[in-house]
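Please read the structure below before turning to the comments.
A single protein chain has been omitted from the complex, and every remaining protein chain is retained in its original position.
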Amino acid sequence: MESLVLSKNKLPELINKISSEHILYGPTEENNYSSFKQILNFDEMNLSYLLSRVSPKSILFKQTETLFKFIPGRKGSVKSSEIPEEKSVIFAIRPCDARSFSILDGVFNGDYEDPFYISKRKNTVLIGLTCNKPEQNCFCTTFDDSPGSSKNLDILLTELNNNYLVEVVTEKGNNLLKNMRSLLKEASKEEIQERKEIEEHAISTINRKMNLEGIVPKLDKMFDHELWHNTAFKCIGCGICTFLCPTCHCFDMQDEGTLKEGARIRVWDSCMYPEYTHHASGHNPRPARMNRVRNRVYHKFSYFPKNEDVTACTGCARCIDYCPVNIDIIDVIDKVGAILIE
Amino acid sequence: MTTTQPKAEVKEFEPNIIGFLCNWCSYAGADLAGTSRIQYSPNIKIIKVMCSGRVNPMFVVNALQQGADGVLIGGCHPGDCHYQHGNYLARRRIGVLKKVLEFMGIDERRVRMTWVSAAEGRKFAEVIEEITDDIRKLGPLKQLKRVNEW
Partner (left out) sequence: MVDQKLLVEEVKKIVSQEDVKYVIGYKKGTYGFAISPAFAYSPEYVDKFIFNPLCKKNLAVYPILEEKLPLKKGEKADTRKIGVIVKGCDSRALNQIIQEKGQKRENLVIIGIPCTGVIDQKKIISKFPNVTDYTDIEEKNGNYKISINGEVHNIPKEELLADFCTSCVAPNPVIYDILIGDEVEPWEPQEHNNLKELNEKTIEEKWAYWEEHFQRCIRCYACREACPLCYCKECMADMLTPQWIRRSVNLSENTAWNIMRAYHLAGRCVGCGECESVCPVNIPLMELNKQIENDVKEMFNYTAGMDVDEKPLFGMFRPDDPEEFIL
């Protein structure tokens, strides 16, 4: 891994260079929350953000995606959507959100291959920004991740006093910076040390932790435990947790169109809605909120670890922060851990 | 020498209007207008409903989404409703819907309501002329229309 330094006043130049050749997504602030949007000008970006409200999964796994178009009738035809090939860059993504992509890879590039996601993933360079001030509910350290982890990124930036420390992690990242070398210089030992201290400080401010030890086998034994009833009592089934979650990936497919033409689209869905599992027969295998709340926990902390060998949670704490009724996933897992089962 | 001037082809905007007319009065009124050979703008497309009270306000929103520039709801005169008071209820609903649309920035004149009895073929034609004129002036609806691009 190569460590370079970029002075802060050269960042706009770097951004403009990147955006001239790539579609650039970056964090913007509007209406008191930040979200990832396409950036045309450096000034649109707000790098002092903490976490975008809706996770950047929305860039690779769009909320509404057209799968194919069709013309109905006897002379009808089907035309699949073009697979996007544009080169793009996601700038200033947080390490936890970057980790979500490696989790989603197992879904969209596993047993079933989703050409849209795969193509976008292949053509997207992830430039991370370390999280220097995690907020009160962050718990990424639970998953052997850290606010300064470069594991799932192509390039990682760390904000130092006057500079950004640029760590080039992958070949993809190296290629991106090829013709921008003039803006960068070699990092000194002190700067690398400074970055280390910043990361250690950030880790020390994380005060929440989830105890995952033995959770997977334990969940197997407590499918019918009353804990799920008790947790689901206060759930209003709003689905905010799943919509904001960086690893939730459930979707619904619908045909829509006019008399002349139409398309099959894929839209985000949420397992917290009763319609999600509603069969055409009228039967619903998850009829109660209890079933749905339980499914969310099991999917992330039992099924996913079994199938993909990774917990489908990044510790970004969006679901904790924005749950209107304080269903706290750390609290739920702690309760699971505390229950004694013979 | 005469140069052929290109004809000034100003194609006036022709609005698309959906009319929800009640079976017992307004629709019969429209029928009368037709059988009496009264001329009125062809911009209105009529959908017959059993009562103006049947018109779910989402019908209106949906019509606007699907390409209508204006919507007309026609019912019986107050007191004449075949179902006693369907038109009274419709009046409340549409009145509030117009307020909601106006507040959101969709001109409330695009949603109109009228009382036309089965004997008022003349009035029906006049009403159609009036709203067609109004909506023609307002121009095409931009706000709610579905793009239908995938």
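Letters A and B mark the chains in the order given here, with residues in each chain numbered from 1 onward.
In the analysis below, a contact is a pair of C-beta atoms (placed from the backbone, for glycine too) under 8 Å apart; a residue touches a chain by one contact, two chains touch by 3 or more.
No experiment lies behind these values; they were computed from the predicted model shown.
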**OP:** Based on the whole complex, identify which of A:Glu113, A:Glu213, A:Glu275 or A:Asp309 touches the chain you can't see.
**Re:** A:Glu275
Original post:
Which listed residue, B:Asn16, B:Asn43, B:Thr114 or B:Thr132, touches the chain dropped from view?
Top reply: B:Thr114
**OP:** From the listed residues A:Glu159, A:Glu308 or A:Asp331, report the one that touches the chain absent from this view.
**Re:** A:Asp331
Original post:
Among the options A:Leu126, A:Cys140, A:Ala202 or A:Ile320, which residue touches the chain absent from this view?
Top reply: A:Ile320
**OP:** Sort through A:Asn9, A:Asn32 or A:Ser281 and give me the one touching the missing partner chain.
**Re:** A:Asn32
Original post:
Which chain B residues would touch the chain omitted from the figure, given the whole complex?
Top reply: 57-58, 61-62, 65, 78-79, 85, 88-89, 91-108, 112-115, 127, 130-131, 143-147
Original post:
When the complex is taken as a whole, what residues of chain A touch the one chain not shown?
Top reply: 30-33, 35, 53-54, 63-64, 135-137, 207-208, 230, 233-234, 236-240, 243-244, 252, 254, 256, 265, 267-268, 270, 273, 275, 287-289, 320, 322, 324-326, 328, 330-331
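Following the convention adopted for this analysis, only the chains that are shown with their structure count from here on.
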Subject >> Interfacial residue positions of chain B with respect to chain A in the complex >> reply: 148, 150
Original post:
So in the complex, which bits of chain A are touching chain B?
Top reply: 66, 69, 81, 257-258, 261-263, 265
